[in-house]
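Dropping the structure in here first, questions after.
The other protein chains are all here in position, but one chain of the complex has been omitted.
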Amino acid sequence: MKTLSIAVVGSGGTGAMTTGNLLLEAGARQGCYGLQTRSVGPQIRGGEAAAMVRLSSEPINCASDQFDILVAMDWNNVDRFASEIPIGPDSLIICDPAKGEIPQAMAKSGAKVQELPISALAKQVKSGRDNMIALGAIAEIAGLSRESIDFVLAKQLAQKGEQALQSSLESVESGRKAAANINKRPLPVGNRAGGEHWIISGNRAMGLGAIRGGIRFVAAYPITPATEILEWMAPKLPLVGGALIQAEDELASISMLLGASFGGVPSMTATSGPGLSLMIEGLGLAVCSEIPVVVVDVMRGGPSTGIPTTSEQCDLNIAVYGLHGDAPHLVLAPTTVTDCLFTAQWSVVLAEALQAPAIVLSDQFLGQATVIIDQPEPIELQARRNTATEPGANYQRFALTESGVSPMAIPGTPGGQYTTTGLEHTPAGTPSSTAQNHALQLDKRARKIQEFDYGNHWADIEGQGDQAIITWGSTTGAVREAMARLEHEGINNIRTVAIRLLAPAQPEKFAAALAGVRRILVIEQSHSAQFYHYLSAHYDLPHEREVFHRAGPLLMRAGELVEKIRSWSDS
Amino acid sequence: MKTLSIAVVGSGGTGAMTTGNLLLEAGARQGCYGLQTRSVGPQIRGGEAAAMVRLSSEPINCASDQFDILVAMDWNNVDRFASEIPIGPDSLIICDPAKGEIPQAMAKSGAKVQELPISALAKQVKSGRDNMIALGAIAEIAGLSRESIDFVLAKQLAQKGEQALQSSLESVESGRKAAANINKRPLPVGNRAGGEHWIISGNRAMGLGAIRGGIRFVAAYPITPATEILEWMAPKLPLVGGALIQAEDELASISMLLGASFGGVPSMTATSGPGLSLMIEGLGLAVCSEIPVVVVDVMRGGPSTGIPTTSEQCDLNIAVYGLHGDAPHLVLAPTTVTDCLFTAQWSVVLAEALQAPAIVLSDQFLGQATVIIDQPEPIELQARRNTATEPGANYQRFALTESGVSPMAIPGTPGGQYTTTGLEHTPAGTPSSTAQNHALQLDKRARKIQEFDYGNHWADIEGQGDQAIITWGSTTGAVREAMARLEHEGINNIRTVAIRLLAPAQPEKFAAALAGVRRILVIEQSHSAQFYHYLSAHYDLPHEREVFHRAGPLLMRAGELVEKIRSWSDS
Amino acid sequence: MNDTAEALGQPVLKAADFKSKLKPIWCPGCGDYSVLMVITKALAALCLKPENVAVISGIGCSSRIPAYSSCYGFHGVHGRALSAATGLKVARPELTVLCTGGDGDGFSIGGNHFLHACRRNVDITYIVMDNQVYGMTKGQASPTTDPDWDSVLTPGGSGIRPFQPLVIALASGANFVARAFSGDTHGTMEMIIEAIKHPGFSFVQILSPCVTFRPDQREWRQKVRPAPVPTTDDPARAARRIMTDDGFNLGILYRGDRPPYHISYRDQIEDAASLGEEFRI
Partner (left out) sequence: MNDTAEALGQPVLKAADFKSKLKPIWCPGCGDYSVLMVITKALAALCLKPENVAVISGIGCSSRIPAYSSCYGFHGVHGRALSAATGLKVARPELTVLCTGGDGDGFSIGGNHFLHACRRNVDITYIVMDNQVYGMTKGQASPTTDPDWDSVLTPGGSGIRPFQPLVIALASGANFVARAFSGDTHGTMEMIIEAIKHPGFSFVQILSPCVTFRPDQREWRQKVRPAPVPTTDDPARAARRIMTDDGFNLGILYRGDRPPYHISYRDQIEDAASLGEEFRI
């Protein structure tokens, strides 16, 4: 796999993000796959910002170990990005000499430095902008064609009028010219097979998957980094006969979902850790009253308010164990940005089929990264709730069925009236405090979750060998890339298991997936190794086991995992 | 150990509870130890009620396997208590023939039945009451002296006037006379050594321990079965310079605690599962901002609203894992009613010492049972927070100390001003999103909890042998009684470990406690075996292990554990 | 509301048809018995069918009402009834949605949802059985309790000014505001009928005595009276009146005509699969 990684930084609204977006789209037009992430300082607006674009010949799912090109329009507070934008002697720094010294954190990398009078050049163009000069320079160095840049600029500036487009095009040209003598760092030649391609963020993929799965009601309260899911869905839901309510808080949003889903309408919300904390009581009610709901948690650095704009796999505990009482439910996690689409859709289907809450653990990286991918195949999964369409005289809402799932009468259905409740109850739903009814209903609720056949989607299993890496969520991308590199090195006796269905545990399938495996390495991005402990509690792990874990906000990189796995593996 | 177990049942305000209270106190006067629990039907007032009193020659901590005497003033809905009041052929049922047939659930026990015209007798006494007739009959059969009954009645009816006392005494006499010919079931001879004795419930012991530990601020919202903790503390706190606020909800109560404790005042609340669910976000803030608070969760049947008036060990998961992000904190649990006093006091001390939230897991049984015990020794544990009394110019609230605990400046202290925050931060408390500060503060918060020396209180370890029972909380009482019986049978190769400090895990101490142990049996009252899974996640358990677990609301009984342990043990 | 039995020419149901077979757990003499009866009468009088009505509640003695009706019921967690009712009504606008509960459920833990339900004006009828106490948890002060009412948890009284539900409802934009007394069954029934018929959020406070923990409330029967002035549609005037009355004036005290929360369901529904088109490069 060939890749080219470019970071564009600048402060005070210089438009680094725009440059990043345009680069990604232009790369896409030239047949590249790609991934873009962003990072910003604490200022609400106009602070330092970094757009990090990685273009590649094959689909990619993690950030690069090292950047090929770093373009700095200025250096204000840019040292804060030093750890997020690793550079080395092979890297190229392009910067404006008028903007001062290269910060020590960057300079010490030994990267080749190429000065470019970015803002002076911009001033020469009417309404010229630094970030367009930068775009031109990068286009020149990376070999992005005039055709693609023109196209993406025209699209981007469609609303802004001919004048804006003109000055951008001129700036780009000026940037190109200024960079003409810099050594080229050519774009990887895209391997994309024919067919259509998409450019999409994980948060949008999540919204799309949810609607495709059947979600027609959303109630939510804005929170970083989940808001884009909601903002994408808001105008879409009415188009498919659904609705979105902005609730007064998360206590209200989860309760609104319960009301709507009690009414038969598949319902969802999206939030992050602090919001999930406030939904815990409502989720317990969903378990007891067997009302399906989907809650997407786009994880960010924790605990508490934590680091809202960054990524961490730190809400596994609360998602799996956070409810009071014995409260079986579903927890799922997409493994890649693209997989947000599938996992969202599958989660809706499972929640509806099992009449239980499903928590979907995305994270800030998966949610806010934008990728170029092959257009996903349509997924044939549709929510189908077991409803009592003609409830008889002896209808019992919580009847003790073999599967544990009982037909649910939907308001409006004559003869199906019952009262749902968070109190323990008889099969008919009458509150009951006897040990017998408690045991029967606890058994039923556990049974339906535990004995359902989740098929092959519970995990993605790759490779062969008597050693295995176990991982989940956004770390999967880095693990996969590391494994590909190791295979290149000749290490090919390691399996990878990326678990998508976190709860309920699937001990039998896991045992089958690990048949013949002697030792495992668990990889996750959590300070206290939540995933490792969860696995230890619910799976029969080989005695020889190890965990490689650390906190966010730095993303897991394939490079660090290659090191780790190489030294761990005994091949 | 000799015991006598008596259940008194009746409906419509017949006063079964009063009879139970009086029996317990009268037994206490005659040198018995004892334990009383109660059970009620769903009616808010005037429904069926059962008082269950167990008197014994030695301290006891669990309900009896079988009742010796069941006195039924009537049989309305009393079958609901059948499983809570196990009786057998050796038991004696005393009932009023005017109140109809003995329900099948009771009759099939084969218990001896003795009819007594309870309400007819009561009518013969001016303002006579059924429950006093019942008291007299039981007193006669159990050999409770006139002196003790007179004493407890006089105390009980002090407010109600001479007339009420007179008619009660007459009723008791009439009950005695009517029961004169019934075979005696004598009171166990009390083994109480000299010294003072107490009669106390777990909820009150919890309140007392908390105040003794140093709590001076309480904010809370009423909830069954925790309210009595608060109701006991409300008038006491002002006496020691403290205050209690009834908050508008649990979100407010936890936040009020944080404010008060930020102000330097040790603070606590008490709640049950649903309330704890609502405190999760606040607890996360306590972790991140390092503000000590104590939250007592008196567990009840779950999930959701569940079965509010019953007991279950089902909130271990939420207590240990419920917070989002990596959020190290303390979780403790008293093992007996008496131990509520110690564990509350210790929890306050630990929370204050570690500047972290402590969740204390009591349950409905521990909280609402009333016991007769030896007067507890005063406990020499006082809250001592590490405060910055003379913060220098470079004062840093979250300084990276070796222990992980940093001196806390209390508002009012000149020069100590800082802003506490739920955002990740630098040692000074300035919000920071860097990986470095995040790692440093995560390490610090984990370190202070993990590396503190908790001494011997982390668990109660009893017995010898190469097998071990591991348990926690209210199940401990039944385990201990079962072990005592098994020892009597000659089984003496089993250790018991009752864990008081649930989080952080103490793997080294645990390993030492289990040195030489080949196999373990975990015992708990949870449908999904939460404790067993928690142990599996955080301890190195012997490969040969088993869990005996079931849901509430039926209390664990020594008898069922004797069976289980006998068959499990290979001695 | 249009799909009534009468409109469809079906046999009209009686109040008893709106009651379930469950025996209430309430204390003998509790005001909530009358409220239950009145609700069933109102539903019968409106010619509704139980399957088209949903009764949503939280936790408390009063919150037990749903299961005692023969309608669809939702007995949720403490304080969140209005949110669940909102979700249900927005998702299923053709249902008649009643929300019921107590003063603790609605104004203490649930206060925020009350504010926002009034503003949002979704077409729900909210019936609060106000007994100025937490009955279910055995007698603590609620937001509407007088400051000097002694309780075990707040010895000598809470010392806090009572919450004025009707004033808050008005200040938050409720569209229909009434005060009833559970002992006045006929008047209460009429108010509930009007409340259900009124578009948007309607709020009915029913003084409903707790005979067990507030035996003093037996006096309410003597204190209540019909409001001496007719219903107004001026919120400021209504607020002034309620802020200065003694809490015992019964009747519909305000009726406005703010349009209810708009739910924008498109008639032309797109194929969900096609929503992905925008991501194509």
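Per-chain residue numbering starts at 1, and chain names A, B and C are given in the order in which the chains are listed.
Here is the rule we go by: a contact is a pair of C-beta atoms (placed from the backbone, for glycine too) under 8 Å apart; a residue touches a chain by one contact, two chains touch by 3 or more.
On a predicted model such as this, the values are computed, not experimentally measured, just so you know.
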(message) Based on the whole assembly, the unshown chain contacts which displayed chains?
(response) A, B, C
(message) Considering the complete complex, identify which of B:Leu251, B:Ile359 or B:Leu535 is in touch with the unshown chain.
(response) B:Leu251
(request) With the full complex in mind, choose from A:Gln66, A:Gln156, A:Gln246 or A:Thr387 the residue touching the hidden chain. (result) A:Gln246
(message) Given that one chain is not shown, which residue among A:Pro274, A:Pro328 or A:Pro431 touches it?
(response) A:Pro274
(request) Would you indicate which residue among C:Ala171, C:Ile193 or C:Ile281 is in contact with the undisplayed chain? (result) C:Ala171
(request) Can you work out which residue in A:Ser5, A:Ser56, A:Ser255 or A:Thr305 touches the chain that's missing from view? (result) A:Thr305
(message) In the complete complex, the non-displayed chain touches which residues of subunit A?
(response) 42-47, 221-224, 227, 230-231, 234-235, 244, 246, 248-250, 274, 304-305
(message) By the contact criterion defined above, which parts of subunit C meet the unshown chain? Give residue numbers in ascending order.
(response) 108-112, 115-116, 119-121, 143, 159-164, 167-168, 170-173, 235-236, 239-240, 243-244, 258, 261-262
(message) Counting contacts across the full complex, list the positions on subunit B that touch the omitted chain.
(response) 25, 28-29, 196-200, 204, 208, 211-212, 216-217, 219, 236, 238-243, 245, 247-249, 251-253, 255-265, 267, 281-282, 284-285, 289, 372, 375-376, 378, 409, 411-423, 429-431
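Here is the rule we use: only the chains that are shown with their structure count from here on.
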(request) Any chance you could check whether B-C or A-C wins on number of contacting C-beta pairs? (result) A-C
(message) On a C-alpha centroid basis, what's the spacing between subunit A and subunit B, in Å?
(response) 44
(message) Centroid from C-alpha atoms only, then distance subunit B to subunit C, rounded to Å. What do you get?
(response) 38
(message) I'd like to verify one number: the distance from the centre of subunit A to the centre of subunit C, where each centre is the average of its C-alpha atoms, in whole angstrom.
(response) 42
(request) Pull out every residue in subunit B that's touching 2 or more other chains. (result) 42, 274, 304-305
(message) Can you pull out the residues of subunit C that are in contact with at least two other chains?
(response) 59, 77, 79
